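There's a structure below that I have some questions on.
Apart from one protein chain that is not included, each protein chain of the complex appears where it belongs.
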Amino acid sequence: MTNQNNPKYTGVIPPVLTPRTAEGTIDTVGLDAIVEHLINGGVSGLFVLGSSGEVPYLTTAERDAVLSQIVAINAGRVPVLVGACEQTTARVIDEGARLIGLGADALVVTTPFYAISNGPEIEAHFTAIHDALKVDIFAYDVPVRTHHKLPVDVAVRLAESGAIVGVKDSSGDDVSFRQLLLATKHVPGFSVFTGHEVVVDGALLGGAHGVVPGLGNVDPAGYRRLFDLAQQGEWAQAAAEQDRLARVFDIVHTPDSSRVSPGAAGLGAFKTALVELGVIASNTMSAPMVSLNEAEAAQIREILAETGLLAVAAK
Amino acid sequence: MTNQNNPKYTGVIPPVLTPRTAEGTIDTVGLDAIVEHLINGGVSGLFVLGSSGEVPYLTTAERDAVLSQIVAINAGRVPVLVGACEQTTARVIDEGARLIGLGADALVVTTPFYAISNGPEIEAHFTAIHDALKVDIFAYDVPVRTHHKLPVDVAVRLAESGAIVGVKDSSGDDVSFRQLLLATKHVPGFSVFTGHEVVVDGALLGGAHGVVPGLGNVDPAGYRRLFDLAQQGEWAQAAAEQDRLARVFDIVHTPDSSRVSPGAAGLGAFKTALVELGVIASNTMSAPMVSLNEAEAAQIREILAETGLLAVAAK
Amino acid sequence: MTNQNNPKYTGVIPPVLTPRTAEGTIDTVGLDAIVEHLINGGVSGLFVLGSSGEVPYLTTAERDAVLSQIVAINAGRVPVLVGACEQTTARVIDEGARLIGLGADALVVTTPFYAISNGPEIEAHFTAIHDALKVDIFAYDVPVRTHHKLPVDVAVRLAESGAIVGVKDSSGDDVSFRQLLLATKHVPGFSVFTGHEVVVDGALLGGAHGVVPGLGNVDPAGYRRLFDLAQQGEWAQAAAEQDRLARVFDIVHTPDSSRVSPGAAGLGAFKTALVELGVIASNTMSAPMVSLNEAEAAQIREILAETGLLAVAAK
Partner (left out) sequence: MTNQNNPKYTGVIPPVLTPRTAEGTIDTVGLDAIVEHLINGGVSGLFVLGSSGEVPYLTTAERDAVLSQIVAINAGRVPVLVGACEQTTARVIDEGARLIGLGADALVVTTPFYAISNGPEIEAHFTAIHDALKVDIFAYDVPVRTHHKLPVDVAVRLAESGAIVGVKDSSGDDVSFRQLLLATKHVPGFSVFTGHEVVVDGALLGGAHGVVPGLGNVDPAGYRRLFDLAQQGEWAQAAAEQDRLARVFDIVHTPDSSRVSPGAAGLGAFKTALVELGVIASNTMSAPMVSLNEAEAAQIREILAETGLLAVAAK
């Protein structure tokens, strides 16, 4: 609740979606619009090339184009964190060096994936990347994708050594999240962010410094309100705002699971919501993911209307 | 936070440990002492024959003896819930009928295990058990043991039909927990309890009605304080109490994992703490689980002293 | 291939299905018919109360009735192995003592389930059961149900100590299966059986002593032919017979997975095939499992006809 350790990063730092035109190319106009939508909503940073930004589906050229575009439109207003999404240490260093060269302020790095590692390798991985690049690094704990949980003891040692400045926790393990908060509250400047959308109130009550919500693309102002209420100790109101956001989050359950993959469902719902809100023009997904259809969009409109984000649900 | 739906069960209902003598028989004196320790600590119910009560290790005769003993010593002071820990529907009905006959007030029932089921079978399972026994049933969602998550939509339908009066959620999935809270808050009398020890403040903030903490055997008064603070809206103090309890919970990390199984570590730590607190005489585990040794007990004493539960750590 | 260690158990020992009448009671007439069908097919033993026998769904009274019936009809013609399907050591001992008392020749015992154990506990588990009951014990390795793989080193030590006389491997881990074969071939009388249906030829080539095929209820003579061909070193013909049986096994893929659970699909297909073959009268499953419908039965008839088990597919 109180940031006794003076964390460098706090607040709402959403993982920025990567819009595509109906033809499938990067939608640069839409990218600018999303950035303005987010900054107007009160975010304190932008996380570019995250899972929600479809980073595993983007070619290297597309990754560079997206980052450059956002760095330019942001123009230094908020910090830009960027995902260096590569399999292991040496490849992350190459990827990270290139992305930092394009203007990012900090890197977001996962545990190794495809590789089959262990705790000591994970610790060496982050240490080597920080030694090579000397930039702020957030450890991104997302075992549903990497299949290696970032162990709490490793995270604490990396925090204490300065190899990482924070953790973005998308592990879904709220017990280890609390343990990480308790074990790092003495580390000056260190930040722990939750990557979840629907238990942010509890995370903040437990001492989290911020949130990286994919749903923050749809309702950045809602997450900013939730964060501010928590900072003010207005917990009952924070919980009520969280409940409203949890209802907005139901848009991710609208896609037909026989047609849309688990990876495409949530991101497709976020993109479709941004189309309905008039922020972007198309909900096209990166191939081979399929886009949501009109029936799914209609359900999303209902939810956006019910939660106050759309004036009327009918189109 | 507020119990708008007037739940029948609320507060702290710990899963009662089953003490054994050094010779391995059920320690009936210790069982009485634990019950008094819990009721003195302010619990609102007793959950007998849960995982923390080592139910899978108890013979049928032992299960009956433990329940009968607790029903007698409790003498109606608080409701007694009992686990009917069996593989599938017909076996749960047999087990439940016998346990209700011994004086339990309500049953705690998991999804089928060893069997490989699906959503419709899980729904039919709970419905058939309630139809057969006509008693209060808590669904116990513990996929780490049953390997079947209770689906939220199934739980909601069972709540609405009256087949279950509550859910004890030990799933570790805080997102589905919040969704369950939101989806059942309109069901009169229905309760959602968290089975976790270290994020109870957040669960209560999100609307949970109570907690079933294994650690509540060690510090029932601490969990009662946390619950009361939450009821009073004193969230910052609730979080501080939770942080203290999270530190107490570190006792579960003291056992040597090369020697003690994951199943025995936490329960062994709880039993050892009760020995150190003078509640019971032996930390003996059900075979084939091994008991904690003196080195592990020494670490536990340190933690109990540091968190105010023991006057001095030295023995 | 050659049984240099003179194993006590060899050949085809199918897990006997438990037929139910359309009303859901145990079908004793059908049970007798299945036993005759199996013995006529050339099986070398009967495994009663296995997963294929729906053991987790049977009440204790039903388990006893099924075993007693089979012991009586078998009348000592082949060994009767029986599953003591209980959660942990003390409960298995109680269950096993009762079942041995009803006339079984040997017990089939899994690693603990619902409990969360480790290697040493698993070793102590089997040792304690053998010490208590002094009967032949097969370790049944079925991690898809117990969620604990029987470690190869533990199995080898249990074989060497005499605590177990064999392993039924349904782990799906063909590498550890081969390692187990190599590591136990020096143990006099020890048997390693595969629990799989479609790679029995390779298992026998690698030195397996027998097979426990659920599909053996449908085509016991086919598995006996496969076993005999392997014994004679006629490997090409054995592989061809296996290929035919693999096609028969496709009956397990006929159920609609939106309606029938994974646990019910295979067993339901086996029961339906026995109805089509005229061995039993009803394909009724234990509640809450659903039975296969006529559309699914029609597909099964096609496969039985195509593989030579039914004269004509049309009904």
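Think of it as A, B and C in the order they're written, each chain with its own count starting at 1.
Assume contacts are C-beta pairs under 8 Å (C-beta built on N, C-alpha and C of every residue); 3 or more make two chains touch, one makes a residue touch a chain.
Worth saying up front: this structure is predicted, and the values here are computed from it rather than measured.
*Asks:* Of the chains that are displayed, which are in contact with the missing one across the whole complex?
*Replies:* Looking at the complete complex, the unshown chain comes into contact with A, C.
*Asks:* For the chain left out of this view, which of A:Gly101, A:Pro262 or A:Gly278 touches it?
*Replies:* A:Pro262
*Asks:* Where the complex has a chain not shown, which of A:Lys8, A:Arg145 or A:Lys185 is the residue touching it?
*Replies:* Selected residue, touching the omitted chain: A:Arg145.
*Asks:* I'm checking contacts with the chain that's been left out. Which of C:Asp201, C:Asp219 or C:Glu296 qualifies?
*Replies:* C:Asp201
*Asks:* Residue by residue, what part of chain C touches the chain that was omitted?
*Replies:* These residues of chain C touch the chain that is not shown: 1, 172-175, 177-179, 182, 196-199, 201-203, 205-207, 233, 235-236, 238-239, 242-243, 246-247.
*Asks:* Mind pulling the chain A residues that touch the left-out chain?
*Replies:* Residues 56-60, 62, 85, 87-91, 94, 112-118, 120-121, 124-125, 128, 144-147, 259, 261-264, 286-290 of chain A touch the chain absent from view.
Simple rule for what comes next: only the chains that are shown with their structure count from here on.
*Asks:* Specify the contact topology among the chains shown, as one of line, ring, star, complete or other.
*Replies:* Line.
*Asks:* Rotation angle, chain A onto chain B: superpose the C-alpha atoms of these two copies and give the value as a multiple of 5 degrees.
*Replies:* 180
*Asks:* Taking each chain's centre as the mean of its CA atoms, how far is chain A from chain C in angstrom?
*Replies:* Computed value for the inter-centroid distance: 49 Å.
*Asks:* Hunt down the residues of chain B that sit against at least two other chains at once, touch-wise.
*Replies:* Not one residue of chain B touches more than one other chain, so the list is empty.
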